[in-house]
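Here it is, the structure in full.
And now, chain A:
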Amino acid sequence: MDIVLGIKVQDSVIVATSKAATRGISILKDTDDKTRALNEHNLMAFTGEAGDTVQFAEYIQANIQLYGMRENFDLPPKAVNHFVRNQLASSIRSRKPYQVNVILAGYDEAKEEPSLSWIDYLGTKVDIPYAAHGYAGFYTFSLLDRHYRSDMSVDEGLKILKLCSEELNKRMPIDFKGLRVKIVDKSGIREIDVGL
Partner candidate 1 sequence: MSASSFAEGKATIASEYSSEVRREPIEHQFNPYSDNGGTILGIAGKDFAVLAGDTRHTTGYSINSRYEPKVFDAGDGFLISANGFSADGNALVKRFQNQLKWYHFNHGKKMGIRSGARFIQHLLYGKRFFPYYVHTIIAGLDEEGKGAVFSFDPIGSYEREQCRAGGSAASLIMPFLDNQVNFKNQLDPESNGTKKKELRYLSLEEVLKLVKDSFSSATERHILVGDGLEIMIVTKEGVRTEYYPLKKD
Partner candidate 2 sequence: MSDPSSINGGSAVAMMGKDCVAIACDLRLGSQSLGLANNFEKIFNFGHVFLGLAGLATDVTTLSEIFRMKTNLYKMKEERLIEPESFANLVSSTLYERRFGPYFVSPIVAGINSKTDKPFICGFDLIGCIDYAKDFIVAGTSSDQLFGMCESLYEPNLEPEDLFETISQALLSATDRDALSGWGAVVYIITKDKVLFLIYFF
């Protein structure tokens, strides 16, 4: 029931993840952060099997950072996306696959363009203008289909995110304790408080 959303706008990507950490019938935490910064300009949001998610995210984070240190060059989004896909695609045919779905938000400094990639635990990768994992897509894709434009500003993007948030709050059967919203653009990754 975790919510992971990504919206790519003119020159940045908006990422929203639910703040509830749920185990069985209990909400253990209402300040959970389901994202990890891989480097300056790449953010990974994740959902899936408890335990696998953070383990996988931090493994990826460590490797991307290691690469940055060794080569003194941060991997651009396209390379990060393919690296993550490759890890998941190998994992699915291993003895115990990671059950983790991710959304990768990045900003390519060389090309000066934002990047949004949807990758599931099988290693299915698609680059799309807006992405969601789990049930969130069923509620939000119709709104995004209707209102999305590729040349939107961050503020316009956040307006659609607000519509999505309202719909999710209305229709989701359990309280997901609001959304944590992060922006990835040319100046890096930052969290913003938009009261969602």
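Criterion applied: all candidates are chains of the complex that A comes from, given by their letters.
As a convention for this text, contacts are C-beta pairs under 8 Å (C-beta built on N, C-alpha and C of every residue); 3 or more make two chains touch, one makes a residue touch a chain; residues count from 1.
Remember, predicted model here, so these are calculated numbers, not experimental data.
**Q** With reference to the defined contact criterion, which of 1 or 2 touches chain A in this complex?
**A** Per the touch definition, chain A is in contact with 2.
**Q** Across the complex, what residues on chain A touch candidate 2?
**A** 85, 88-89, 92-93, 118, 120, 122-128, 131, 137-138, 141
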